[in-house]
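Below: the structure, in structure tokens.
With one protein chain held back, the other chains of the complex are shown just where they sit.
Each chain gets a letter, A, B and C, in the order it is written, and its residues are counted from 1.
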Amino acid sequence: MTSHELLIGLAGVLFAAAPIVFATIGETFTERSGIINLSVNGTILLSAMASFAVAVNTQSIVLGFLMGMAVGAIVALIVAFSSIALKQSQVAVGFVLTLMTRDLAYFLGNPYMGLQGPRVQNMPIPVLKDIPIIGPLFFNHDPLTYFSFILIGLAWWWMFRTRPGLTLQAIGERPEAAYARGAAVNKLRYLYTALGGALVGLAGPTYSLSVKAGWKGTISGLDGIGWIALALTIFGGWDPVRGAVGAYFFALLQWLGLVLQPYLPNVPSQVLQVAPFPLMILTLLLVNIGNAEWVDRTLAGLPPDLRRFIRRVLRWMQVVPPASLGVPFEEE
Amino acid sequence: MKPRWENLAFATAAVFVALAFTSLVLVTAGASPFEAYWYMLKGSLGSWSKISDVLVAWVPLLLATAGLLITFAAGLWNIGVEGQIVLGGIFTTWVLRLLQDSTLSPAFILILAIAAGALGGALWAALAGVLKVFGGVNEIFGGLGLDFVAVALTLWLIFGPWKRPGIGSMSGTEPFPKELWLPTIPGSRLSLWALFIGLVSIAIVYFLLSGTYFGLKLKAVGKNPRAAYLLGIPTTRYLMMAFVLSGLFAGLAGAVQVTAVYHRLIPAISSGYGWLGLMVSMLINFQPAWAAPVTFFFAALNIGSIQLPIVLKLDSSLSGVLQGALVLSFLLMGGVRQRWLKKHQQEASDD
Amino acid sequence: SSGQATPAPQQESQQQTQQEQATQPPQEETFTFGMLLVGPYNDHGWSQAHYEAGQYVEQKLGAKMLYVDKVNPADRPGTTPEQLAEDLVSKGAKLIIFNSDDMKDAALAFAQAHPDIYVIHASGDNAWKDGKDYKDIPNFSNVMGKMIYGKMIAGCAAAMTTETGQIGYLGPLINDETRRLASSAYLGAKYCWQHYRQKDPADLKFKVTWIGFWFNIPGVTSDPTQVADDFFNSGYDVVLSGIDTTEALVEAKKFADQGKKVYAVPYDFKEACQEAPDVCLGVPYFNWGPLYMKLIQDAKDGKWQSTFIWAPPDWKDINNPDTSAIGFEMGPALSDEASDAVTNFIDELANGLNLWVGPLKLQDGTLYLKDGEAATDQQIWYLPQLLEGMEGQSVPQQ
Partner (left out) sequence: MEIELRHIHKYFGPVHANDDITLTIPSGSIQGLLGENGAGKSTLMKILSGYLRPDAGEIRINGSPIEMHSPADAIRFGIGMLHQDPMDFPPMRVLDNFMVGYPEGLLLPREEARQALLDLSAQFGFSLDPDAYVESLTVGERQQLEIVRLLWLGAQVLIFDEPTTGISAQQKEKLFAALHRLADEGKTIIFVTHKLEEVEILCDQVAVLRAGKLVGEAKPPYDLDALVEMMFGKVVTKGERVSAPLGKPVLQLKNLAVESHRIRIAGVNLEVREGEVIGLAGMEGSGQRQLLRACAGLIRPVEGEIWVDGHNLTGKPYHDFMRHGVAYVPAARLEEGLVPNLTLLEHMILADEQRGLIIDRQAALDLTKERIKTFNIRGRPHSTIESLSGGNQQRALLALLRPGLRLLLMEHPTRGLDMESAIWVWQTLKRRCREEKTAIFFMSSDLEEILHYSDRILVFFSGQVSEPIPATETDIEQLGQLIGGRGFNTPEEATP
């Protein structure tokens, strides 16, 4: 494989990862505010279908995207509402929604199977695209991919560098304290759930109007993406940048899975395709094992230096979820 | 006061909401809701053969649900159940392949194979359990990952080592000889043996969770593991047992799929019964007593929905929409109900 | 037609008795047949081709079609094709079409369980007396179009168009059928490359990438979109699709919009080109209508015989909807000289040009056909590997 092909291939990875980046960052926002939206997988399918349908009927890509984001936001708000107002389990509601929206997409999307819809066009950035390496890698994409790049930085900046971002961390960490300091906890939770949902919804049209243009019902090949995004949110330790890195890693593995096919004749193709999932489990294991009680017990038996060393390593890997993730908060 | 009629009222309201929503969806698709429901009913309970088909689908769903009720009792979201069903199917197939040419009696081979299926599911669940209990990996994502791995494993086996002579095909592995099928009622696909396994399993689970120390301790561990530990309950052991038992029933579901439904290993051997089982468990608010009827209803919806494409040219994923709508509206109505009760207590205490 | 195996005499007697019980209904009542489609009836691919053939029979014959689509365990959990077929029978179907290799066992089991119902299994070989697993079931027939010709023509169109001399083949999963079709495409491409473009076969790159299934399943198959992109990115300027979905075409369009000169050839369905006309070189498609027409007519008239039909195109006019089992619809993107060449190639085939003659070696170098030896239908049908000169895997990994 020539270096040029490699470059193009990697650019393709960045392109293919864009929707996963959207979904992951969206979920990161939602969960940072203390709400788990488990409906991601179905939401992406429904928003992909709905936005494609709208785009086909109106021939307007923009309307399509708006539709997709609206769908995402609405589904997410159902989760938020049933948790905040009705005190129902977020996991339960989210899980039902993920299955229901999926079937809804298949049912309502039937008439749009295999139709030809509009597609987002590539938009190379004039001068920049000619820079060696950087150019083809980052500046020869469609607007969505650019937005995915921007979003990563934007999300990180918002969460860790702005005052509202600090409040966001606070309401997810300890809502009662945030409330005592004047934060409108539940209003904000609605807001960020909707925002996160909209970003998840954005992933739909990014597929159906760009990355995997078209709607093919059960064979669209989108089922499963949402779960990956959810896992990446944890893997990223609720940090948009780490989450995005995870998304790129996943897309990269997928790509390697096929470019390596000829070179690894004895490796079943399924192995490379499914590799991200064991890897996901492994990473979750690494970032969580530090919290396990038996580890402490075992460590206590070890000689002091080794013990302290391992402790330090474990604490370094550890990711700690927002303390009130999934816990509803009742304002007086 | 009178919670009896209250519950009834809210339940009916929930059903009504769900039907209303689904009808709306149907109308959007330009179909007559009434017709759709009618044909689904006819297609599921309209004749004995239809009912027997529903029962065929009912058994594995019931088994998966039975297992899930145990993990739910322990406060665990065993989303790995899909993979556990698959592994049950794989292990069963494996044993059948090993022994089908042997001189052992078919009955004996079948028993071994089904036992192996249970074992397979239990092992796969144990894996998720170890990750959760000793690795702190949230069972939802551990299980989910293992689900994907299980599917990949199936495809690999079907297109690789276990592929049919010449062709690896989506139709799965070479079907097993008839004598290795669970005997069915003549003229139907329904196996009384499978039915028996299903009913016994749910009975066992009901008994375990309602009457025994094991069930109560499991509940305690589920609701507050740290307190349970201080009360002297071996928490980790109980969590692991929950996983293993749950996986065991899921594995049985897989075994039934292979020995009584498809008679071979197919790529989609789980038929999504794991997901459906999770839905049912939520719908019945994790009470074993309701598992049998509600799973039957869901199976009926699945079978009945086949009429939609045949008669009305509608996509049968509608059944999934209806099932989802039901569970969702029951959850939401549950919330509404609690608010309502709270408000009434408030008024009661004020005056 | 050539591929048809005529039933042996000693068989006919029992088949007669068969038809006694099978065709009682008075003629005037409209004949109802059922069809089980593995995919969505509107998938713009394999299943839709069957579905429209059914409609064709409906209006030509005044027969009535009942169908169920998405007949696969993933989409219809807890149901088996037998069960669905019985449902159709209970609604009056006298003949059932199973349209996928995946329903092979179901079709056989059903046929054996219902001797009074005619069964057609598309793409199977159990009714083939000279086949590897022949089953003697009077009410069971196989049909298949000789897509090998369609693929040869597609390959030719690719070879006439490619500028880089690199042709990609987007393969589904590896089995006899898919090997057979990919290889046919290669043979067609090689022939036109060599004889019409006067180039050395050694300079023709023909690479097959298997995604692992008929369509994309995230985390399970390779992503056809990525595969197509990868082809186009690494210098392959024509991609032939062997899968159910149209990623090759869609992606070709994307690259074309970016100013690249790339093309694609979809598969299965006559109108497939419409999804992206300006990059479509044409589509080799199945035309099941005439085949079903014949068998259903026979069944209706009580002339049914268990047969294996592997029908070649009608060489007089391969796109004749009433006579040709497979066809090749030229695409808008096919240049004039290229289309002339393709037409020419078709004529040569019509006049008996056979590309399945030796010397041909298998991918691992073992001899497949001696010099001048013509392959038998069996040799072609059960092709054990890809042919020498093709890149890509021949057998699924163990």
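We adopt the following convention: a contact is a pair of C-beta atoms (placed from the backbone, for glycine too) under 8 Å apart; a residue touches a chain by one contact, two chains touch by 3 or more.
Please read these numbers as outputs of a predicted model, since none were measured by experiment.
**Student:** In the intact complex, which of the presented chains make contact with the chain not displayed?
**Tutor:** When the full complex is considered, the omitted chain touches A, B.
**Student:** In the complete assembly, which of A:6, A:62 or A:177 touches the absent chain?
**Tutor:** Of all options in A:6, A:62 or A:177, contact with the hidden chain holds for A:177.
**Student:** Of B:212, B:287 or B:338, which sits in contact with the chain we cannot see?
**Tutor:** B:212
**Student:** Since one chain isn't shown, list which residues of chain A touch it in the complete complex.
**Tutor:** Residue positions of chain A that touch the missing chain: 161-164, 166-167, 169-170, 173-174, 176-184, 296-297, 300-301, 304, 307, 311, 315, 320, 323, 331-332.
**Student:** Counting contacts across the full complex, list the positions on chain B that touch the omitted chain.
**Tutor:** That gives, for chain B, the contact residues 211-214, 216-217, 219-220, 223-224, 226-234, 345-346, 349-350.
To be clear about the criterion, only the chains that are shown with their structure count from here on.
**Student:** Looking only at which chains touch which, which shape fits best: line, ring, star, complete or other?
**Tutor:** Complete.
**Student:** A-B versus B-C: which has more C-beta pairs touching?
**Tutor:** Most contacts of the two pairs: A-B.
**Student:** Between chain A and chain C, what distance separates the C-alpha centroids? Give it in angstrom.
**Tutor:** That gives a centre separation of 39 Å.
**Student:** Go ahead and note the Å separation of the Cα centroids belonging to chain B and chain C.
**Tutor:** That gives a centre separation of 38 Å.
**Student:** Using mean CA coordinates as chain centres, what's the gap between chain A and chain B in Å?
**Tutor:** From the centre of chain A to the centre of chain B is 28 Å.
**Student:** Spell out, as numbers or ranges, the residues of chain C touching 2 or more other chains.
**Tutor:** In chain C, the residues touching two or more other chains are 70, 74, 212, 214, 219-220, 396-398.
**Student:** Of all the residues in chain B, which ones touch at least 2 other chains?
**Tutor:** If we look for residues of chain B contacting two or more partner chains, we find 148, 151-152, 155, 160.
**Student:** For the complex, give me every residue of chain B touching chain A.
**Tutor:** Contacts found on chain B: 25, 28-29, 77, 131, 134-138, 140-142, 144-146, 148-149, 151-153, 155-156, 160, 236, 275, 278-279, 282, 314-315, 317-321, 323-325, 327-328, 331-332, 334-336, 338-339.
**Student:** For the complex, give me every residue of chain A touching chain B.
**Tutor:** Within the complex, chain A contacts chain B at residues 38, 78, 82, 85-89, 91-93, 95-97, 99-104, 106-108, 110, 217, 224, 227, 230-231, 234, 268, 270-271, 273-274, 277-278, 280-281, 284-285, 288-292, 294.
**Student:** Using the touch definition up top, name the residues of chain C that touch chain A in the complex.
**Tutor:** 39-40, 42-45, 70, 74-75, 209-212, 214-227, 229-230, 233-235, 244-247, 250, 253-254, 257-258, 274-276, 391-393, 396-398
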